[in-house]
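Note that this complex is displayed minus one protein chain, with the remaining chains in position.
Which chain is which? They are A, B and C, in the order written, and residues in each are numbered from 1.
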Amino acid sequence: MSETVVVGTARAGRFATVLIVTGSVILAVVALAAVFAPLLTGWGPTEIDPLGTLVPPGPGHPLGTDANGMDVWSRLLHAGRLDLGIAVAGVAVAVVAGTALGLVAGYLGGWVDDVLMRVVDVFQAFPTFILALAVAALVGNGTGNLIAVIAAVNAPAYARLVRAEVRTVRESSFVAASVTSGASTFGVLWRHVLPNSLTPVRVIAPLNAGWAMLTLAGLSFLGLGVTVPAAEWGAMISLGSPDVVAGRWWTSVPPGLVLLICVLGFSLLGEGLQERAEAKRR
Amino acid sequence: MLQLGGGVALLLATGCAAGSKPQGANAPSGTAPAAASSLRIAVSSYLSSWDQDFVGFDLTALMLYKNVYPYLIDYGVTDVNGAQILDTTNITPTFAESFTPSADQKVWTLKLRKGVKFASGNELKAADVKWSKDRAFAAQANVAGVYRVIGLTEPDQVKVVDDYTVEFTQAFPSALTPQIQAISLYVFDSVEARKHATDADPWAKEWFAKNPPTGGYFNVEKATQGQEIVLAANTGYPGPDPAKTPTIRISVVPAASNQRLQLQNGDIDIALGVSKRDVADLKKAPGVKVVSAPSNQQVTLQMSVTTAPFDDVNVRKALAYAVPYEQIIANIYGGDARPAKSPVPLDMPGYDERGYPYTYDLDKAKAALAAAGKPSVSSELVFEADNEEQQQLAVLVQSEARKAGIELTLAPLDPATLAERRQKRSVPLQITSGQLWVNDVEYMLATSLVKGANLNYSNYSNPEIEKIYEESHTTVDAAARGELWTKVQEILAADVPWVVVCQPNFNLPVRENVAGWVQPMDGLARLRFLG
Amino acid sequence: MDTDLLSIEDLSVVIRRPGREVAALSGVTLRVGRGEVVGLVGESGGGKSMVARSIVGLLPGGSLASGAVRFEGDDVLRMDDDALRRHRGHGAAICFQNPRGALSPTRTVGRQLTDRLTTHQRLTGAEARKAAEEQFATVGIRSPRRRLDAYPHELSGGMAQRVMISLATGCAPGLLIADEPTTGLDVTLTREILRRFRLAADTDGRGVLLISHDLASIAGVCDRVVVLYAGTVVESGPAARVLGRPAHPYTRALLRSVPDVDGRAVVATPGAMPLLKAAPRDCPFAPRCAHATAACTSERPPVSWVPGAAGDWTLACFHPRTDELAREEPAAESSGRGGAAKEPVLEVDDAHVVYRSRFGTGGHAALRGVSLRVAAGETLGVVGESGCGKSTLAKLLLGLVPAARGDVRVAGSRMSALRGRELRRLRTRVQMVFQDPIGSLSPRRTVADAIAEPLRALGLSAARRAERVEALADRLKLDRSMLARHPHELSGGQAQRVCIARALAGEPDVLVFDEPTSALDVTVQAQILEVIADVVRDPARGSVFISHDLATVRGFADRVIVLYLGRIVEEGPVEEVFGNPRHPYTRALLSSAPSLGDGFSGPKITLTEDLDDTEAAGPGCPLAARCPFADDRCRTEEQELRPYGNTRAACRRVPEIPDLLKGSDIRV
Partner (left out) sequence: MRIVRFLVRRLLQLVPVLLGVVVLTFLLVRVLPGDPIRTILGPNATPEDAAAARARYGLDQPIVHQFLDYLGGLVTGDLGTSIQSGTSVGAEIGLRVGPTFELVVLALAVALVVAVLLGVWSARHADRAGDHGVRLLALVGNSMPEFWLGLVLILVGYSVLGWFPAPSGRVDPDANLTPLTGADLLDAALTLNGPAFGSALAHLILPVATLSIVVVAPLLRSVRASALEVLHSEPYVAATAHGLSGRTLLRGYLLRATLARLPSLAALVFGTSIGSTVLVEYVFSWQGFGQWALRGLLYRDYPVVQASVLVIAFCYVVVFLVADVVQAVLDPRVQI
């Protein structure tokens, strides 16, 4: 019998796993660092070193101090709490709200759909930082309003996503089957439509959390973010950015990198999930 | 933090400034005249409007006004140990020929210089002065407000005698008249203006909002909205010290670090918007020099004496003891500021440290708090969201005050909100930084320490102070005034409506070839001296 | 010696994927000569498509192939890229299953054809376009020039299939491979399409490899047949012999499972085809084989000549059957006949259904004045081609679409009259078994959940639900372990059983089967049909059985209605309608129905034209455009059902038709 011929390879999916694992690990590390920050540094995140501002890295201050004389390393660690917290919470709220909207709009259709979608349009057409300031003014200052901002900015996308999905699921015969088995509208939505419409959301959410962090950083840069001296990467970057040109890299490069890595973590995770989902579809 | 630039630096720029950078950067300089054909200046923001009467109070605008409006009288220049400084005590006629009082100091006569021309070719005449002042009164904005201090409230108090003579009749004599007029006597080209006036818009504000005024030391050659303004020296100006530099190019560069880079690369000659941090470095940078001089800009913490917890004088004292003065000067101003020991600024006639006990002393702070019968108090600390300097200060004060038992929550506010809150007089504790345009205690009282004074954010009122203020109107003798001011400072030291943090020096990073910088006491650069 | 056009020698393909390994083909040997049509039959998973892909060198990534695929002598498996590109299309060209999906949606079909022509026949653009036009004409596309600029989604299924064929032939290949070319096509089209392949072989001497699960339809056109089971060739030989008197038990099982319009009963074979992880060491069919012995399970039967048979008729079996394939006569029993006497559980009166287009006006009428009644214990068959309104009727019966006019009465109560709770209650009285079993089960719900759904609606306690579910599972011979599984873990057959269980759960008055077996493989279909036959026997319940496949309906329906473009054209007792169709349309359907047996005995007729671009609306008989007997009155007069004997038909010329049919078949 003649020798065997090998045709191509089926590596698809392996890289997805790599992405997912890497992303998860990154996030896990950052999260742990944030949680156990106090064990990793002697300084408090907003504790001021009377001995001076903008101290270069060295003993005592592994990453030096910033313009306020606060320990960069300590802030770097603690910042994870706010950043991850706000981003994740914000996206979570967005997912819930958006999904609910999309579900109702998509399933009921008709004028309900039209109205809801127009509302979504309005929100989506609204520039982020104006929403941010508005929400800040309405909800009041603090992390709460930032979560609200992130949610308000992202919810519309989910509403669309879920709606589109629902509109296809709605036509599937298992929904028809459920309806004809006498299930109530809510029952159908809850037990059949919802669970089968969430796949894209699962994929997008992590990516979104990453972008949420960038939005957060942007808001801090505009002075609409967390209030000083709270430790938050975006705020640290914008406070330190003037130092870069002065060769004082330590105030803003580390937070910049950490933010990058953290967002990257989310992106990798999302990318991985997406790849997996696509591989499934084929 | 994002710099918006622009902001309010009225008579006393109590840091209503949205961007304190331009202000912080104006500084006196060693004089070494060297003519350059053109200069490039970077500012943080474009001016909001060309019309000084109606709208637009940002420092870029105010600075430009000083150079493009014909100000009939202005401060003279004196040399204080090597630094050229505007002398607020010496008011000299510039576009005018003379400005003289009657015997009773109530009627002031303004004589105009002949042959002063606007860009339109029209000559500057008494009619223009009259029209401009009527416009100011109609505007009911700044100048109208200032004039109140010297008893000018009605248009008909300003009379045209002949083409070159105008009379100002005040309700009462005032020691402040020359200085007030120095900042108010700017003139529009009324002939040109009338062409653009309509019934709906009798004062042609539509037109002036868009079109730069003319006839000053410089004329605006080209203005690119939001980007750049090119000034050309007004060669037709017949008076003393005309503009030295034929063209000055003012470009808008919001990012401080961006300005710094361009200055170092020699793409700009003067950076009006670099951060305190950068100044320190630029001192060492090649090709760049930092002109610096003491100034009378004051950084203070103003407490509302009518709002808890600061309605208790002991709490106010506690805070005054809890502020780490030296650390602030060292960390935030890089040592480039003078400790102030009185609400009255250093260099102001009558400054006196006697009876001002407050230094950084946490024990005393705690004691004071105990005396107030409160183990700990809490309050909000308001400051300008986009003012890095104030933000650092707030952070520092917060951390120290906490040690003394005063819990401060930081409240950075955007310009609009700040203005509103201040106007409502509802801010328990706020950071203010600014300087008096009129270097006189009476003026300081008038604007910020007597009952109902517009800048009296402390809602402070003390019968004795009121009495002294009344007295000062008519007291003209310097020595006598000095007595009063000593008294004032004792009272204020006891009542502590303000904690005076320090008096930072002016620092202005410029290219080495820049010369002729004159330190403006009002914080508004006079570009005509630059060479 | 002349080499065969294609000869596959001992081809084995193993597909490696992370986590799993599948022996798709194990030692397959077959050949196709020039001008020869070879049928490759078997159920899905048998490896038919894998053979096709191996011939054009398109094995999926990760597969290990051994053996040889010789095309005109050289081995496709070992060709380099250039050789392969030349071979693809020009050497062997595939017509893909599901042509709609296989045509590029963003390119006009004309361009797609000219692409082939310019690549393989070195034609210039202009020539290519002319050639393309001719190609379209030869595959029977009317007004080809206009069609050249059409996009695939604008074509009907039949039209798309024709285009696909023209694409394949456009490459001027030596070998034409057709992968399930007729699935999803209506019976009238199927013949037509298959004829094209026969033509390709006869006229231009191409070899044709015809892959199909539908034995009946390809029986007529093939010279030889190769039967695949679990990646192995179990039998191969002349079509007439293999299909007429199969020797391999599997082939026999296959044939027995196919329902036929002549109405003989279907015999199901238990079990399902295994998915092999490695080349089999035994007879893969043994577990399902009635004749299996120890030998069958211990070693793999070699390929050998069929004893005593002339010609190259081979099979792989230790116990070849040589006896006549038993032909059970029409099972007389079926359900409680004359159930019509009982009072009806389902009535539809002059129902019209109109689908509106979302924005504004119009929409098209899917049902026009359909009336029917089903009595308890009775089974009503509904047949018709795609687009005739079968599915809409089903939706209507379940109250999923509202009737624009007329109404539906279930167990006496009018659906349109009810709202909310009552409506939901009433709905539970009618249950449906869907076409796509897996798709009609919620992917994220367990089997038990699915079956329990109607019970939940009835408000039963969890415990009661559980026991009912298990009872149902037993009744449908579903292993209880399956109750915990999710749909994607089920085979089509199992899934369909689950769906039937769900339908039965609420003890409904009416069961509606919408093409319940069209998605299933032949032997599985037989099993499911058995289950259904058992279910519909229940005297308390009426059933509606919808199918495009007349043969399956004939199995157990009592009465039949024939739908055409939303109208009932004929209605009557199943024997009557199938034995002596009154309406030309019914006759045409029966005529073209594929059959391995005698098929439709009466004189046959064929309709012209595809369904597409026959305008639905307009006065007169909707069939007039296609009917060989249509005259001017037919084109102008509305036709309504008239009684003829104990059937009713919507045709005024019924009495004359017998004379018109004098002489043999009529082709128009």
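Everything below uses one rule, namely that a contact is a pair of C-beta atoms (placed from the backbone, for glycine too) under 8 Å apart; a residue touches a chain by one contact, two chains touch by 3 or more.
Since this is a predicted model, take the numbers as computed values, not measurements.
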Contact set of the excluded chain (shown chains only): A, B, C
Contacting the left-out chain in the complete assembly, out of C:A93, C:L209, C:C317 or C:L396: C:A93
Residue in contact with the excluded chain [from B:D51, B:D440 or B:D495]: B:D51
Touch criterion as defined above, residue of B:S37, B:N81, B:T235 or B:N265 at the omitted chain: B:N265
Hidden partner chain, residues of chain B it touches: 2, 4, 6, 8, 10-11, 14, 16, 18, 42, 45-46, 48-49, 51, 54-57, 140-142, 144-146, 205-206, 209-210, 222, 224-228, 230, 249, 251-255, 257-258, 261-262, 264-265, 267-268, 386, 414-417, 419-420, 422-423, 447, 454-455
Positions on chain A where the hidden chain makes contact: 11-12, 14-15, 118-119, 121-122, 124-130, 133-134, 137-138, 210, 214, 217-218, 221-222, 234, 237-238, 241, 244-245, 252, 256, 259-261, 263-264, 267-268, 271, 274, 278, 281-282
Positions on chain C contacted by the hidden chain, ascending: 56, 58, 84-90, 93-94, 96, 98, 101-107, 111-112, 115-116, 119-120, 151, 153, 167-168, 171, 359
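Methods note: only the chains that are shown with their structure count from here on.
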Chain centre separation (chain B, chain C; CA means) in Å: 90
Rounded Å distance, chain A centre to chain B centre (Cα mean): 45
Between chain A and chain C, centroid-to-centroid distance (C-alpha), Å: 48
Chain C residues within the chain A interface of the complex: 10, 15-18, 59-68, 77-78, 395, 398-400, 424-425, 427-428, 430-432, 434-436, 439-445, 450, 453-454, 456-458, 499, 502, 505-506
Complex contact set, residues of chain A against chain C: 1-10, 12-14, 172-184, 187, 191-192, 195-196
For the chain A and chain B complex, residues of the former touching the latter: 46-48, 50, 52-54, 67-69, 141, 221-223, 227-229, 238-239, 241-246
